[in-house]
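Removed: one protein chain of the complex. Kept in place: all other protein chains.
Coming up: chain A.
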Amino acid sequence: MSRRKRDDGYEHGYRKRRRVVSEQAEIEDRLESLIIRVGDKTSSSLESNLEGLASVLEADMNTYKSKILRILSECPIQMPEKCTIYSTLVGLLNAKNYNFGGEFVEQMVRNLKEALREGQWESARLIVRFISDMVNCHIVSASSLLQLYDSFIDAAMEQGVPQVRRDWYMYALLTALPWVGRELFEKKENDLERIMAAMEGYLRRRNTAHVAALRVWNCDTPHPQEEYLECIWAQVRKLRTDEWQERHIYRPYLAFDSILSEALQHNLPVILPPPHTASTQYPLPWVVFRMFDYTDCPEAGPLLPGTHSVERYLIEEHLHQIVTRHHNERKELATQLLAFPQRNKIPLEYMIVEVLFSELFNMPSPRYLEISYGCTLIELCKLQPSTMPQVLAQATELLYERIDTMNATCFDRFVSWFSYHLSNFQFRWSWDDWQNCLSLEKDHPKAKFVSEVFGKCLRLSYYKRVNEMVPECYSPLLPPKPEPYFKYQTEGGNGLPGATQVQALTELLRKKPTPEEVLELIQQLPNPLKDDDGDMEPSHNPLAIEVFVQTLLHLGSKSFTHTFAGLAKYHSVFKTICENEEAQICMLRQVYELWQNHPQFLGVVVDKMLKTQIVECCAVANWIFSRDMAPEFTRSYIWEILHLTIRKMNKHVVRLEKEVADARAKLRAAPSDSESSDDDPNREAGEKRRRTVSNKDTPKDGEEQPTEEMVERMEERLEAAQSDQKNLFLIVFQRFIMILSEHVVRCDTDGKDFNTFWYQWTVGRLQQVFMAHHEQVEKYSQTLETLLFTHDLDSNILDTFRQFQALRS
């Protein structure tokens, strides 16, 4: 309706004037939509569509050449699953119009060079793959493709550059080979063998120290967890023994063989990989996650391709690409995953579950939010209720069975996912089957997993519900009732030191006193640290802190809101009595005592205290490693608090870095602004930048322009923050080293095996710190190496650091 109205009235007058322009735009849009949609499900065959589209494009070539070039060169990168469709289309165009083929090749090469220069590694890899596929369609000559491969091999063999860079060049080649292997095998077998030999040499000499840090399980039974490059290498080798025949890629160009084989081929120009610079970031390595093999799938159904069959790789890659494309919409993602083109030839549910878990467990961090995988799995269950929930239940069983060797980071993600999933399935699970965990040690991963899941379920529901959801025998693993523990109200609480003042303070607080009045009351408390001589003033008054913190938090324990209100109103009291780190640790101890039965509340209060700067990050780190927290040391929530602390610090630093960078850029832009006229483009850019700035903050335009002084002050602030950050990392790692070395030495003297569950958990947490914050820790890698992770350290502890270093080397 609205459209018609617009057509009739409003737009009527403009139509004539715009006709010429709009017609052209319309045709361009049409062409674009045709190109984008080719290969989508249609009523007619793909071949006839391709043929038709090729003749349409051919007819419009003169008028819209640049547009067609641009779209055609982007499509295979944006829609990598349609790579062969676009190569066929370009092949048909090339057969009709040799010049266009040439220009297209040039465009592709330009794109590749740019992607390499800009560090868009995934795009670059897809371009290489597409260029390889163009050989199949007689657009590019095989010999010139081999030239490109040779230059990539050279880049991989380059000395003195990080391995991650060399790995990428290798990976780009290996993943292109399934597409073009057969063609090269038929035409240039010797050259192909030469390249394979070079690759083999590279892979044999490669350093794989990082693998241990990236594995989900530290054990290779039942399924080997292989490093990605080694895995694709094995798959490509297997492909070679099959004479380069694969059964997954759909190749529409085979139908046009007679047309394409007559086309003239182009030669690729020489492409030299841009040299390595210190600032270039390369993709991190990963380990291929394997959870299922064919024995896990139903016997009646299709067979799961083996680990080293190239089909497994191709299907997985396609599924990952679907995730990439639709990760923002869980429903669409679930639909698209289940609509996988060859869904009847593979056990699709199993492959989807494996791919989604591999993303969720990806080290160092998942590509997307953890929760997005959880809700995608729920959507999949809803869409496919007869199979998906069963596969997922089976996967859960498998993960639980293999949890003994799972790393701590993935353990946490598994706990979060499973409790979230349960909360969407009425907290139903066959708990009876897991009863064996009850007879295990408290720190055994299985027992730990179940109790952590209960803890997380508590956050997603409530105490009574969690108690009802499991059989009674599980009560030892169930969390305690999440209530504040106020010792002054327990039996014998009246006799505790400061009990009378607690009562007085409670009464005072009910009258809504000012912070000064409160301070006056608690400062009357005697300081137990004070010696009788009284010559040294102690740094803080533990009794005053105890009385104040416990009373205030107890009164505000009803809700987060109450607590936050208390923290806000008496912020100045906190600041006065908890000036230094020792006082802050003392205060955190009091918070813990009150909230020991409610980890979630404890975490939220600590977070709030960090935010309002009542405590500093270093104090939190020291508190976590203190003796008082030893009994809680292997519980997840402790590490949740440590990570939120580190994250807070990192965010602060990153923000300051950005501010300084922005200010510096503005400062640099300013002089060229006033210098007027001898450098035209520069001046224009400066002016434009200033204009956008002034648009944003018009009123204080003058203030916005940073002065040299301001930038210097900002830099000082940044430096201070960076040294805080460095200090925090040093504290955390030093404490880890101390506590672990102590354990190893103690076990040594006692003649016991040091490799206990406690030890495994602690090393796992150390690894987690490295992994979760690798981008920030990386900056201090040098310092850590010289100060903490020195050669005399126990090799077990040192290994964790070495693995971390190997991640980018």
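Simple rule for what comes next: a contact is a pair of C-beta atoms (placed from the backbone, for glycine too) under 8 Å apart; a residue touches a chain by one contact, two chains touch by 3 or more; residues count from 1.
In the analysis below, contacts and distances are computed from a predicted model.
*Asks:* Can you work out the missing subunit's protein name as recorded in UniProt? Choose among "pyruvate dehydrogenase (acetyl-transferring)", "Negative elongation factor E", "Tubulin epsilon and delta complex protein 1 domain-containing protein" or "2-phytyl-1,4-beta-naphthoquinone methyltransferase, chloroplastic".
*Replies:* "Negative elongation factor E"
*Asks:* Return the single residue from A:Leu284, A:Leu338 or A:Cys375 that touches the missing chain.
*Replies:* The single option touching the absent chain is A:Leu338.
*Asks:* Can you work out which residue in A:Arg428, A:Arg627 or A:His791 touches the chain that's missing from view?
*Replies:* Here the residue in touch with the unshown chain is A:Arg428.
*Asks:* Check the options A:Glu23, A:Asp40 or A:Glu716 and report the residue that touches the missing chain.
*Replies:* Final answer for the missing-chain contact: A:Asp40.
*Asks:* Which positions on chain A touch the chain that was left off?
*Replies:* 30, 33-34, 37-38, 40-44, 48-49, 51-53, 56, 296, 298, 301, 332, 334-336, 338-339, 343, 381-394, 396-397, 424-426, 428-430, 432-433, 462, 464, 509-510, 512, 555-556, 558-559, 562, 565-566, 568-570
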